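Each chain you see keeps its place in the complex, though not every chain is here.
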Amino acid sequence: MSRVVCFGEIMLRLAPEGYLRFAQADRFGVVYGGGEANISVSLANYGVDSAFITKLPKNEIAQAAINELRKFGVCTSKILRGGERVGIYFLEKGASQRPSKVIYDRKYSSISEVKLGEFNWDEIFADAEWFHFTGITPALSADAAAVTLEACKKAKEKGITVSCDLNYRKNLWTTEEAGKVMSGIMEYVDVCIANEEDAEKVFNIHSAGSNVDGGHLDHEGYKDVAKQLKERFNFSHVAITLRESITANDNVWGAMLYDGKDYCFSKKYDVHIVDRVGGGDSFGGGLIYSMLEKYSLQDSIEFAVAASCLKHTVEGDFNHATVAEVKALAGGDGSGRVQR
Amino acid sequence: MSRVVCFGEIMLRLAPEGYLRFAQADRFGVVYGGGEANISVSLANYGVDSAFITKLPKNEIAQAAINELRKFGVCTSKILRGGERVGIYFLEKGASQRPSKVIYDRKYSSISEVKLGEFNWDEIFADAEWFHFTGITPALSADAAAVTLEACKKAKEKGITVSCDLNYRKNLWTTEEAGKVMSGIMEYVDVCIANEEDAEKVFNIHSAGSNVDGGHLDHEGYKDVAKQLKERFNFSHVAITLRESITANDNVWGAMLYDGKDYCFSKKYDVHIVDRVGGGDSFGGGLIYSMLEKYSLQDSIEFAVAASCLKHTVEGDFNHATVAEVKALAGGDGSGRVQR
Amino acid sequence: MSRVVCFGEIMLRLAPEGYLRFAQADRFGVVYGGGEANISVSLANYGVDSAFITKLPKNEIAQAAINELRKFGVCTSKILRGGERVGIYFLEKGASQRPSKVIYDRKYSSISEVKLGEFNWDEIFADAEWFHFTGITPALSADAAAVTLEACKKAKEKGITVSCDLNYRKNLWTTEEAGKVMSGIMEYVDVCIANEEDAEKVFNIHSAGSNVDGGHLDHEGYKDVAKQLKERFNFSHVAITLRESITANDNVWGAMLYDGKDYCFSKKYDVHIVDRVGGGDSFGGGLIYSMLEKYSLQDSIEFAVAASCLKHTVEGDFNHATVAEVKALAGGDGSGRVQR
Amino acid sequence: MSRVVCFGEIMLRLAPEGYLRFAQADRFGVVYGGGEANISVSLANYGVDSAFITKLPKNEIAQAAINELRKFGVCTSKILRGGERVGIYFLEKGASQRPSKVIYDRKYSSISEVKLGEFNWDEIFADAEWFHFTGITPALSADAAAVTLEACKKAKEKGITVSCDLNYRKNLWTTEEAGKVMSGIMEYVDVCIANEEDAEKVFNIHSAGSNVDGGHLDHEGYKDVAKQLKERFNFSHVAITLRESITANDNVWGAMLYDGKDYCFSKKYDVHIVDRVGGGDSFGGGLIYSMLEKYSLQDSIEFAVAASCLKHTVEGDFNHATVAEVKALAGGDGSGRVQR
């Protein structure tokens, strides 16, 4: 009974409080998150029935992760239990010129060791309209890549819209590996979400005139990247997020959506960051929602970016924004005045 | 023996820590506050004998509220005990484009069910020079409005200066109700504190050229509002606060004071907000202090705005600033250099 | 076996959490720090063997201070135990226009009552290349000043480079006392670190055209101060830090290094402050490291300022930055992008 | 699709941390709970599909309560939204000879103002086998009592087993009111849970030889009470809990189950209490589970008491024990040895 199915890994996130460094922490904040899980929560918060698919061991840490998803109404009944580990990542929140640091300890996680055929995709996709995954899932292992492909094929077969956020992670695989595996999967994808770095690293798609590190982003360059992506893989839509990192505390955030015809750029937001992680995923959640709701191209990208802007103001990987909140911001009220 | 008497409601404030959303909180910070209570604390911190008048139930939560007032030296001996509830408000602190949210659960509070004649105003006002209330008190209930009027009349009779911060709260009453009740009370008021929205919502006083939502504020418009207020109700002074909300974290803050002759505008402060709630009240506290101390019009408004600027940097509804601290800021040192 | 020896006081620092004021705090964060101790930790974090020399009483609070130093690998084996007290300072973190406040309770501390001859400087300096202290140590007491001088002489005798951060503290001594005592010590100093205020307060060295309180800082003025310092005391190097306090949250931070020939100015950083205390010390730590490593004049000042910029983003007096982190920032990446 | 339906109020519980008294707390732990909600969570944790039925306002505090239930897999889809308030209770945890204190602020809650006909009991009971409520629900208001009766009748009509925990609350109604209302409802009840005080206060059923206050409990007395209850109302089963309060920290805990034929007494546990609230509810949850699972009379009461014993070791109103954990304890392992 889920309209949207998300497939990937949910990890235990362990983070020192505030801006403490790892060696200063005598406690870690505990949160659960992962690219696709974050999107399933975003959608549940928008009132969309969504399911999260993964494999988790039979222990209390895994159960706690499931409980967190259930808390928001995400369907977790198709999650497999077995294997050895819940993936973990350690997060040290940066400030000013000091960057946030992520240490991954996700190797050997249950989902990374899942095998072809373990999931009953027919059952999982029974009432689904949309399937989402990110480039992280196939990067976990060859097995995980095979299962991702299996799911994509089944989704396509059933006429389900497939979206993918490229999300290149250099510590999981090389650009060569990523390019090879992801290219094979892309033919099943309808909606592609990327940032400039992803396109370059995964598919070697370059664009002159932009400069990620310097934080200066260029409209024409983005259009060009979107166009190349669409042409190469025949996507129905390409969304590109535009982040300018001023410091670890302050980012400028916007995005562009391309449907093969029009390029719609969103407003830009000067975001004072509470928690940066999950920012991109909340964009994906907003985009899927607005496309399910058949918003116009411009309204879609505005909703997705406003959703994501709000995520940056919330602790944890999950976005807690409601449709009303996102619409209020997308509609122009970013003054932050007290709502009584 | 109190020079200043403040009358209103003190509530239990419950707020998730930091920027957590309500559903993320497994603990709430506990603070007690309310428009008039906040002012009584401001004044006590300036060394002015002040009393807070309200009605609270006979339970430990009410006692805790009283203890918090006593902590700062506010006289609480005239507070009535009885009735059913301590009013509560839940506060979720906003960040960046996400606004703070207030959920009121104050209905049926003891003070909202107080009856005419319960307070012995003669005794309460024995040594008073100043009486303060806000537009929230009469908004609590018809009974509370009647008691407010009763107090105002008694104060006037005794030659006590009366100040009122309009503080329109749309969830407590309609603009029509507010206009009707407040108009009846205004004849007893000497010093009126308002922001542009209050004047418009309560008394339908408009001013061209300004735009609250957009955050752009216009000097001429403010003068016009102050003039209209003074003319309609014959106030001795009208103070208007000028808040520009850039985001939930950053506001520009200033004010204007009008005595029927001169319009004095304060410096403006770019405030990086720690806690926005009670910001307006701290302005009132500063204004009453500077008028009691017979500061010049310009010094009065500078003191009041500097006091309020400092409040924005402190957690909780109460202002903790001392006269020395406010004067240092009003005198020009806003650099925030470490004081060793 | 320590290349660098730092001598001074380590205090127990007690600070309300977040931006709470003293009277709001029902717990204090516990940190240990002090000018020279902070530098010994900075150096240990850069992989330099460093020792911290002080005197502390025989109790568990003193032991906790020692444990904190050991945690970072600082050699504490030459610390004397005895006397009555661990010095304490209370810190209230400021925000926006509200300054941070420091209340010292360090009088009668063990180190302030140390006597000439208690330390075995020959043993302490056995393998040392560098000796560092700040103007705070001689300010503690006449005894402490005498011991500082004793150490300087011994260091000089052994051909050890001596550095001093002037660090004038008006609550410890008058400008007259400081000038007299410090002048006597300066002849043993090779590398002098100061800010404009120090030079003026301690040595009455003025420079036209600059204005500390207003936060406007002037290159020519700084050059002039450095030149005067060098000429008067024959330092090999003079470093001057340049802090513009916008608010308690936001500073502009840079520095200049002068070797009698060239004046090298660093990049400036707009720092969003997490913890301001120890900011100057982290500059000293960076400078000593880069000079030990024989960096060029420009690279030295860039390393020192980048190190210090990172310190401002970390809670507590100690800097936690590694050489790699400092180099990354000095090398130009201040975007704060997540490091995965 | 829920086998068990629980109906009642879920409240926001606010409690000072540890053993702090109300006036010492600057934060309150936030937990949601209520007699019937607690049982729905117990059952969900045992793998039984359970639904919780109540009415809650349309605000974020209510949503947070719902989220907590969903976290454990309780079905919340039939909860009505509307009305004014989430009921609140303040809890101060006692220690040694100092008793825990509960301050209720639950008047005017949405569920207390629910009206006959608002719930669609046919739909709610669609697949149910068991209906549970406590004596607190009808005590909330005359309306709530009428709706409880309505639900009982419908349940009976559908052949659903009905259980009731008498749970007399003296601050909600008098013994006379309780006796009258509860007597009218009892004819629909199959399984009655009580402690000796309940039977006496609600139905004026006394038993010689026991003494609640003194903490001495007497087997024959309990048998007599159970017998009288069964005879008066024709219950299929009567369970009586036996609590001896040594201090606020230490209780002896056991129970008896009577099926009209046999009286089965459980083992007794010396419980070192972590959180006493919800202790009785966890007994009910264990009893319903063991009866659904058709355990023997003795096994049923052992399971229920062991479940409840474990609840006393867990913070919050909810029991977190799994079937395996309860069985391990009921089976005899109460040594608390570390499970690795």
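Labels A, B, C and D are assigned to the chains in the order they are written; within every chain, residues are numbered from 1.
Simple rule for what comes next: a contact is a pair of C-beta atoms (placed from the backbone, for glycine too) under 8 Å apart; a residue touches a chain by one contact, two chains touch by 3 or more.
As the structure is a computational prediction, the values presented were derived from the model and not from experiment.
Enquirer: What is the total copy count for the complex if 4 chains are drawn?
Expert: Identical chains making up the full complex: 6 copies.
Here, only the chains that are shown with their structure count from here on.
Enquirer: What's the distance between the Cα centroids of subunit A and subunit C, rounded to whole Å?
Expert: Chain centroid spacing, subunit A to subunit C, equals 44 Å.
Enquirer: Can you give the whole-Å distance between the Cα centres of subunit C and subunit D?
Expert: Result: the chain centres lie 62 Å from each other.
Enquirer: Give me the residue numbers in subunit A that touch at least two other chains, ranges are fine.
Expert: 71
Enquirer: Sort out for me which residues of subunit B touch subunit D in the complex.
Expert: Touch list, subunit B to subunit D: 14, 17, 21-23, 25-31, 59-61, 63-64, 67, 84-86, 88, 90, 92, 101, 103, 105, 107-108.
Enquirer: Note which residues of subunit A are touching subunit D in the complex, please.
Expert: Per the stated touch rule, the residues are 67-68, 70-73.
Enquirer: Report the residues of subunit C in contact with subunit B in the complex, numbered from low to high.
Expert: The contact residues of subunit C facing subunit B are 18-21, 23-24, 94-102, 104, 169-171, 213, 215, 245-250, 276-277.
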